[in-house]
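Heads up, one of the protein chains got dropped from this complex, but the rest are sitting where they should.
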Amino acid sequence: MTKYSALLFISGLVFLLMVITGLLPIFSDSHTPMLVGKAILEGAKDQVGAANVVTSVVLGYRGLDTLGELSILFAAASVVGLVLTKSSFNKAASANNDKHDHHDSGFVAVNAIDLIFPLLLVVGMYIITHGHLTPGGGFQGGVVLAVAFSMLVIVRPRRASINHGMVSIIESFAGVSFILIGVIALFKGQSFLQPLLSHGEFGSLWSAGTLPLLYLAVGLKVGAELAGLLLALNSDEVVD
Amino acid sequence: MTLLDHLFIVVFSCLIAISVVRNLPIVDKLAPVLYGLILIMLVRMASVAYGGDAYLSSFSLDLLGFKMHWQFTALSWYFAIITLVAALASAVFMSGDWGRQYREGGGNYGMLQLALIVNVFSMILLLGSGDLLSLFIGWEFVSWASFLMMVLSPSKLAKKSAVKYIVYAMTGAMALMVAIVMIYAVNDSLEFEQISIVFAQMSGSSQVALVLLLFVAFAIKMGLLPFHLWQAVAYAETPGPGAAFLGAISSRMGMFTIVLVIVQFIGLGGLKSVGTSFANMQTLLAWVAALTTIIPTYIALQQHDAKRLLAWHGVGQGGYMLLGIIMFDSIGSAGGLMHVLNHASYQAALFMTVVAVMYRTGTSDLNKLGGLVTQMPLTFLVMLIGIIGLAGLPPMNGFVSKWLVYRSLLVNGQPLLFVAAVLGTLGTILSVYKLIHNTFLGQLRLEHQNVREVPWSMLVPMLGLSVIVFITGFMPGLILPWIASVQESVGLPVIAHHLGGIEYAKGGLDMIWVSGILFYGFGVGALIFYFLGGKSKRVHQYDNYAGGHFLTSDVRYHYSNNFYPGLMHLIGTWYRGSFQWLENSIVSVMSFFSVFFENIYRAKQPVMLLLIGVVLALLALYRNLGVGA
Amino acid sequence: MNSLVLLMVLPLFAAFIIPVVAKFSSKLALFTGPVVLCINLLLIMSAWVKVGSGAHAIFLGGFLPPVGIVFYIDHFSLLFSGLIASMVLIVWPWDAKESRLYSLYMLLSAASFGLALSADLFNLYVFYELLAVATYGIIAKQKNSSATAASLRYLFISSAGSVMLLLGIAIIYTLTGTLNIAHLATMTENLHGFAGLSAFALIAIGAGVKAEMFPVNSWVAEVYGTIPRQLSALLAGLISKLAVVLIIKMLLMVFQVQAAFDLLLVVGMLGVISGEMVAWRAKDMIRMLSFSSIAHLGVLFIALSIGGSKGLWLAIAIMLHHLLVKGGLFLMADRFSGHFDKLKGLAHHSPMSAAVFLVFILSLLGVPPLPGFWIKMALVMNLAELGGGLYYLAIGVILLATIIETAYMFNLVQTMYLKADADSTPLNKRYSASYTFAKLFALLLLVSMVFVSPISKRLKDIANHSANPQIYIHTVLPARYLGEKS
Partner (left out) sequence: MNHFFTVEGILYFGAISLSIIGLFGLLVSKNLFRLLLSLVLFEAGANLVLVLSGFIRNGIAPIFLDGNSGAVMNDPVPQALVLTAIVIGVGVQALALSLIFRVKKHYGSMDMRTIRSKLEREIAENAGVTPPGSNEAPAPVKLIEGENS
């Protein structure tokens, strides 16, 4: 019954969405009005100074959104930490369950990860620091960092080498520094999250003012949060 | 500062004063004095009841763009004076011994005093309303004030019936609000005059809706059919003097608003213009009134609880008031209006006698009483006067108002309504006989051997009220000027009156003559009896026999159980809780929808609801706007 | 004025540092939040004076609209900010142990401030999601696992709603190429077609999940039934209103069209009827309050459907009233709850609680002279002035709801005033701050009764100002974009 009514209404929705799509300017004109997009493409070079306009948008024009999403990640990580802490489960039960010996993965995996780990770190850092020049940035780099650390845990579940305290300090530090960079502008009489420092030479690593710093904070934060998330989810597997 | 302002200030100060001292012993002395004070304030305004101008209040409020002001017309004054007399009587009645017993029984006496003054305050506020909004506010105040009084009784049934009452009352209030909104929406004004202006502009169906909404609102308060279910139980369960007060005047606020709004501003022409020539609104209301006189009266006949019996009569008597006023002629409306005062006086007195009996015996169950006349003769006298008034027999005041109503019905060519009214009176006579018989006559119960007359604090208000019942019956001319001013102020034809009654082209009424002849007849009868060899012998109540056998005191010989069995059998089939059924079926329909929505909220997969909501919303937009837009 | 962004930034900052602070001193971590909120209150007060009758826009990052994100500050947003700060202070989890919970509360308030202030559609979405995540977390963190399950079910419907919201935003952006609400307000003709209004419908229903809008509110009973009462007070009193604020911003600035009003009117009416009907059958306090809350949110949507400044001032009044009353009632429920039969004798046990309870429900029912009456009166009168079948129907629905509400509320009241019997355990005896706050709310309600006129005048001023798209556009947009329009 549910299935049929679901089908009925979903087909209704498909029809309506199709109609709406047909009304979008993308089908009548060549493309969308792009009012803001054009303004940004025209002004980004002078106002922000990052070669990657998406980065200008993410950290400059819409920096607050980024701060918001960092907060969401932080919130999610906090919740996962809160919900999956061992205290929220019956300890006796988990002790009984511990007989599933989560031993290390095989030789190949362990050694491969050992080899790849530094590489992943470097790649991650590269992606983060070049976010304002090339595709990529704090998020993407942060994910790579998180993957690097969580792989360590996956291959060696019993020697989970990531320190919870460290993770939380990093995420706090990164978040705080993002905000502080924003607030400095406020103290200088400008607006919150206003890009500071000189734009530097367009297209070079040291350009776009505080953007790379912000991206560094974002990268660290994303890395820490994701690592924390994966860690928490993983540790629950162990507890279970 | 006009006199009306003074009145408001005095009433409000009394409210504050009583709420402060309500738990101190002094409240017993203070409350009657305060009601007396308010009464004096009203008497100072008496010019309005003798053709003087209405008093306007200098207070006015402008809240959220709605202006409110207050005024006191002859109509307001007339109802206010009844209210205050009833309140004064109740306050005297409850102070002293009754109050002590109530407190000892666990009742919250302070709250009862407070409830009484709150009722008086809110009624004065309603009676003084000068526009639709202040009317509505007063209306709600009155509803909640009566609720306050009803819930005071600790019994579960009382609380349930109070809740039932407040649901009904809120329904009425909301109907009134819709009506007010309909009026406001036309000219953005809440003045009373707007009612007639807007009514004239409205389309036929809106007129029907407006009249029905107003009528429903007022009818609920007044307990007219089919909204009569709440009243009797709620009033009967109210603590003693509270019941007397509420029974006397509270539901008459519905009458006040009917006169104020429907009679004054919609008027006969308005009512007649709604509907067809065969059955217009006036006919409908008249028949509602007629049925209200009959059905509740015969329900009253079935009751075996004295308070409930009286309360059902209170519902039934409302029918006479409406029946009279709806005739829109001088005598009919005079009868209807006068019946308000008359009914208040004898109803309060009757309730008080029942409460007095309860005070001494602890019960108002008519099957458990009897023979109290020897123990409580004065109470018996009051009840006798009261039931003569209630039954509408001369020389008490109930006769006058009912006579006016009957006469009006006949003059206006409404024989069917007349028959209905007489049928109601018949039921009334039967049931008040049951009341007095089962309470005071017949055989005294063993457990009531030591019952004594009630103390003076209770007797005085009862006797005072019965004096009113008699005096206003003997000399209706005392209050007919008030009625005439009311008629004048609401635009009805004015009645011609003199001290003994009315002058009317098709046959007047002079109560002094009627009573004179009546007493003359009694006198002649007494003379014949005592001087022409009549002998009476005092015997003890138990000195009695039935079927040839002497009876001992523990054998009941007087019928109290299953009174009027034949009649009950006859009418039982006609009335078997059909209105209760109606009420229950409304509740069932509500339950049906409630369960329906409950199941929506219990959806297994709430996202489905989201999808349905979105699809339906988009579909509605699609149908409304189309793709071209 | 730029420093007002601190309203949102300070709690965020606090949220980030609290886990670190907690490593050194858990006491300090506990007090960080309240201190920040108090600072915020001060900021709001000073801003209230400074803004005066005007409005102010903060260009974040110094980018002029429409390219950057804008915070729009006027008395409406400041009013809500004040409510957020006070409400979170009231329900602050003093007895919680985990510092991360404090962080969540801080995130919640940051998101709320953001929702109140932001004037950018996508930014509103981000804050809405932040609010959602923080809420799920706070709900899920409760000791009983049923709260987790309720939270999960809430998460599914709410996330699906968020996706709808996102779709709506996507459609709007595709149609207009901008996200700034003021900028959108200059391009209403693009948006008043079927596509634009569909976007509004998606946004309204998507955000409606949090706003307890019919039919996407089935989570209400589950969540309120499992979480502590203070939290219910927060969710019902405040969070639901913030989702409404999002809808209001779109409705007032961009979608002042009959179709949008009708949509809100219909869901509002259905919400009122369904909520009251179900509450009528409820047998325990929390369920009753939950569904009555749904019904009152329905009234709010009906008020919004009046449109313009009239609709806004009524909506603000209803929101404030509902915040006080429903918040107060949920806080009261901390003291006594459970099956109605267990509440017998409560009034004799604690006359004060019964009296406070009565004040709340009398105002809820709209009994004069309590504020609820004036709001209901003004609402009904305004609906009547608009005329038209649906609006008349709405009047009928509101008044019918009042009758039903009287029935079930007073059924409860009469139970309270009955004599206690063996199995009645009416009162939760332990001291709770909630009760004190409930009394405070009742007091506020009574005080506002005296000042109905000035308060309503003030609210009307606020609404007149905030509902005027011209003021909004002129404050936010640089002159260049205004020229485009004319």
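Labels A, B and C are assigned to the chains in the order they are written; within every chain, residues are numbered from 1.
Heads up, the rule we're going with is that a contact is a pair of C-beta atoms (placed from the backbone, for glycine too) under 8 Å apart; a residue touches a chain by one contact, two chains touch by 3 or more.
All values derive from a computational prediction rather than experimental measurement.
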Taking the whole complex into account, name the chains on display that the unshown chain touches.
A, B, C
Among the options B:A87, B:L409 or B:M608, the absent chain makes contact with B:M608
Sole contact to the chain not displayed, among C:V35, C:L152 or C:M352:
C:L152
Filtering C:L167, C:I273, C:A347 or C:A394 for touch with the omitted chain leaves C:L167
Touch residues of subunit B, complete complex, unshown partner:
157, 160-161, 163-164, 167, 229, 232-233, 299, 577, 579-580, 583-584, 586-588, 590-592, 594-595, 598-599, 602, 604-605, 607-608, 611
Subunit C, residues in touch with the chain not shown (by the definition above)
122, 125-126, 129, 132-133, 136-137, 140, 144-146, 148-153, 155-156, 159-160, 162-163, 166-167, 169-171, 173-174, 177, 179, 221-222, 225-226, 280-281, 283-287, 337-339, 342, 407, 411
For subunit A, which residues touch the unseen chain?
2-3, 6-7, 10, 13-14, 17-18, 21-22, 24, 26-27, 30-32, 34, 36-37, 40-41, 44-45, 51-54, 56-58, 61-62, 65-66, 68-69, 72-73, 75-77, 79-80, 83-84, 88-89, 133-135, 139, 202-203, 222, 226, 229, 232-233, 236, 240
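As a working rule, only the chains that are shown with their structure count from here on.
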Looking at CA centres, what chain is most distant from subunit A?
B
Chain with minimal offset from the mean of all protein Cα atoms:
C
Distance-wise, how many Å sit between the C-alpha centres of subunit B and subunit C, to the nearest whole number?
45
Roughly how many whole angstrom separate the Cα centroids of subunit A and subunit C?
30
Each of the following residues of subunit A touches two or more other chains, namely 16, 19-20, 23
Which residues does subunit B have that touch at least 2 chains other than itself?
612, 614, 618, 622, 627
Subunit B residues within the subunit C interface of the complex:
62-64, 66, 133, 136-137, 140-141, 144, 151, 154, 156, 159-160, 162-163, 166-167, 170-171, 174, 177-178, 181-182, 184-185, 188, 590-591, 593-595, 597-598, 600-603, 606-607, 609-610, 612-614, 617-618, 620-622, 624-627, 629
Mind listing the subunit B positions that touch subunit A in their complex?
604-605, 608, 611-612, 614-615, 618-619, 622, 627
Using the touch definition from the top, list the residues of subunit C that touch subunit A in their complex.
2-3, 5-6, 9, 12-13, 15-17, 19-20, 23, 58-63, 66-69, 98, 100-101, 103-104, 107, 110-111, 114, 118, 122-123, 126-127, 129-130, 133-134, 136-137, 140-141, 148, 171, 173-180, 183, 193-195, 198
